[in-house]
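Dumping the structure here so I can ask a few things about it.
One protein chain omitted, others in place.
Coming up: subunit A.
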Amino acid sequence: MSIQTIDKSSLAERVISTFDTVSKQNAVVTAVRLEALTRFETLGFPSIKNEEWKYTNLKPVVNQDFVPNAVGNISAEQLQDSIIPTEKASILVFVNGAYQPALSVLTQEAEGIVVTTFKEALSKYPEIVEAHFAKYADFQKDALTAMNTAFAEDGVFAYVPDKKVLEAPVYVYFISDSQQVAPLSQLRNLIVAGRSSQAKFVTAFHTIGELHSFTNVVTEIVVGENASVEHYILQNEAEQAYIVGTTQAQLARDCHFTSHTVSLNGALIRNNLNMVLAGSNIDAHMYGLYLLNGNCHVDNHTLADHQQPNSFSNELYKGILDGKSTGVFNGKIYVKPDAQKTNAFQSNRNLVLSKDAAMNTKPQLEIFADDVKCSHGATVGQLDDEMLFYLRSRGIGFESARALLMRAFADDVLQNMTLEEVHTHVDRWIADRFL
């Protein structure tokens, strides 16, 4: 834990006391922040008595002496291992929540396209920020979103106007520097993709340092009519990293949206992914892969909220749990009364390799329309002995055979990654993990 002595107040109080330092330059945003602050003060951090947090106990996290707004210091060299090699990309690096221009590289995009930081956007494009900030991610119910809305000042901001195509995928690295203190980082991302536009972006999390880190991230994604957006969350984390976050995708008619969430270790990770299908003829996909070991805990809460007729959502989450790791999957599908002819599919498959590992999986379907096709399935199993024997009978050693099967298990999730560089990189992580 942190060696530095700080005041003994609770983490919530400590965070709240920093509100003075939050920039108040934009009156609209400040008004929202104040509202969120009040909400956070009322809610406090969720406990396991909260149904949504039943299997993920934040108490041991929020009882720690995390330091809000701690200044980080990471060199390009230290960063090296965290960066995914790319041919063409815009790279934005944040350390402990603060943008690092020296470590970032922005690619020139077509006229009108903006890829920058949230802070910069607030002063340069206030009307876009005001139109969307906190309009989707609900801070009334979720305390962490409330805290984020009140305090998070930076993150990635992207605006792709109608019919424009983001040529260089955006890679955003959220680095926690826990070398000197245990940092609390809060990040706020806003992606606005206009009508018939296209964009791909990656958010990757990494902790550098021995102390604990705590990251709270909220990403709002607005996908316009007929637009196509792909979002990756990559969490190849250290054993001392805590991440909580909400990705809120607001989807308009005829759009395509795909999200990929990959979590490898981390002390505790909670990902909320909410898709609101607010139009017809939407094609929405959620893919997830978690490979857990040690004492790691990963909780994915997802929602596909069908509000209009004739849309399609498909979800596939797969996990491999070893050691004493624990996993949670909660997949909600809402089909609102207007959303006739909805197709909504959900599948959660798990391999539990050790007797001390545990997976808790729960589909939650609330269907209020009568003419819909919905299905869900969840499995928790072991590696198939027959397959293992087949591979070994060909001379492949036990460990390699297991690795092959685990890689194969993950394959139908990975296959859907259209960013080849991310696919290759994640493959390497998996190989490194299992071999």
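FYI, a contact is a pair of C-beta atoms (placed from the backbone, for glycine too) under 8 Å apart; a residue touches a chain by one contact, two chains touch by 3 or more; residues count from 1.
Criterion: contacts and distances are computed from a predicted model.
Between the listed names "Fe-S cluster assembly ATPase SufC", "Roadblock/LC7 domain-containing protein", "Xanthine dehydrogenase family protein molybdopterin-binding subunit" or "Iron(III) transport system permease protein", the UniProt record for the complex's undisplayed chain reads "Fe-S cluster assembly ATPase SufC". For the chain missing from the display, the contacting residue among A:Arg253, A:Arg392 or A:Arg433 is A:Arg392, taking the whole complex into account.
Contacts to the hidden chain, counted on subunit A, fall at residues 384-387, 389-398, 400-401, 404-405, 407-412.
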